[in-house]
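Can you keep this structure in mind? I'll have questions shortly.
Note that one protein chain is taken out, while the other chains of the complex remain in position.
Right after this comes chain A.
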Amino acid sequence: MASDLTKLGIAEARAGLAAREFSAVELTTAFIGAIEAARGLNAYITETPDLALEQAARSDARIAAGTAGPLEGLPIGVKDLFCTKGVLTTAASHILDGFTPTYESTVTANLWRDGAVLLGKLNMDEFAMGGSNENSYYGPVVNPWRRDGDSAALVPGGSSGGSAAAVAADLCVAATGTDTGGSIRQPASFTGTVGIKPTYGRCSRFGIVAFASSLEQAGPMTKSVRDAAILLGSMAGHDPHDSTSVPLPVPDYAAALTGDLRGRKIGIPKEYRIDGLSPEIAAWWERGTAWARDAGAEIVEISLPHAQYALPAYYIVAPAEASSNLARYDGVRFGLRVPGKDLTEMYENTRGEGFGKEVRRRILIGTYVLSAGYYDAYYTRAQKLRRLIAGDFERAFETVDAVLAPTAPSAAYAGGEKADPIAMYLGDVFTVTANLAGLPAMSVPAGLSSEGLPLGLQVIGRPFDEAGVLNVGYALERAAGFSAKPAAWWRG
């Protein structure tokens, strides 16, 4: 029974718990066993089995008492960017060595409020900077998926690579991620899982280690669209501790899943047919368009004329915000301290040793574009482009209800393949626009590449229309009938 339970998603596990087919302790025990057997994937930085079993026992008591919450007894993995009270939180960085928060992030507090169980903290790119999960102080995450007939290790995408791998390998019922430029959607595409980045302001950022504050949002990473709808419902909501969180009621997202797209208009952005787009990605995009049409949607070609500038604008705005946010790591208040002969040398030694190469690179770029004499040429100009990019979407949404595009320009690839930073950055080409414009966007598995690797389709929606985005995703999911799972080779 144990191995079967780990295959369950939120909806099925919840039904099984409610029907007393198994207990929360049994469910949690099954996942703890699966995690131990999958350490080769390096998906978890910190495992919390004792805490999980305590929480599960309390969940069983609440289920018996008839006071179960919406996520009661469901074992979740949490990206190690969310502060968890009393549990090591690293952001996958050396500079946060030993950091054990004395407070809980609002999003994770919402999960525990609703009865969820914490299995552990998931690996990621350091400070959420990266697209392959190779930038972790705790080592790279291995994608559970391999190419057909090939045992070469592939990257799971990033930055929420541990979350994506854990969901794909059944090492949790679902996981949390964060998305600053594509960090939920691109790893979801690489691992055959579902992920949604909600509208900026939908989820509280309080207690999430900050990288680029104007771009990032938390979101669920799950085995199905329905699971994403359920988990987002718990994660979302206004929080007085985050002044950018929006005081809007959270709809019942799962109730909105009809798969009926009649009367809906779906836009296909012509600028996303970039030079060199893989014919395979283009073919799945075409298929997705046909599925949306079959579900009743009207397909409309739209233009996002400034989309091509999204990536360069992002790689000014995000590093600028990062250089400011990461100034707090000074070796004085928490984490790593490397001594120096005076205060400045202590700062420099701590930060020189504590930050990895990509983080250092982005802080340097950010410092440069914000420095006197370059601020207007780079930073202000990038913010103007951001206005134009957001305006493109505002115009498009006067006509269409949602936008359909590929999630990523490729399937998963081998580690070390994209050593050049720019080559790595190009993996976000289809996803960054939604962050710059603050829009909800999700990735849904479409099918397998000719090499046997998952590929995702992306749905982008109007501000705060997560329900509409999820419903388009649901229609695509039903039409795709994606049920492939990676062979569990890591169990040895």
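Some notes on this structure:
Keep in mind that, in the parts below, a contact is a pair of C-beta atoms (placed from the backbone, for glycine too) under 8 Å apart; a residue touches a chain by one contact, two chains touch by 3 or more; residues count from 1.
The criterion applied here is as follows: contacts and distances are computed from a predicted model.
Per its UniProt record, the hidden chain corresponds to "Aspartyl/glutamyl-tRNA(Asn/Gln) amidotransferase subunit C" from the list "Aspartyl/glutamyl-tRNA(Asn/Gln) amidotransferase subunit C", "Multiple sugar transport system substrate-binding protein", "RecA-like N-terminal domain-containing protein" or "Rieske (2Fe-2S) protein". Of the listed positions A:313, A:402 or A:432, the one in contact with the omitted chain in the full complex is A:313.
Touch with the chain omitted from the figure is made, among A:243, A:450 or A:483, by A:243.
Within the complete assembly, A:342 is the residue of A:50, A:275, A:301 or A:342 that touches the hidden chain.
Within the complete assembly, residues 98-103, 200-201, 214, 240, 243-244, 246, 306, 309, 311-313, 315-316, 323, 327, 330-337, 339-349, 351-353, 355, 360-361, 363-365, 367-368, 371, 374, 377-378, 380-388, 390, 420-422, 425, 437-438, 463 of chain A touch the chain that is not shown.
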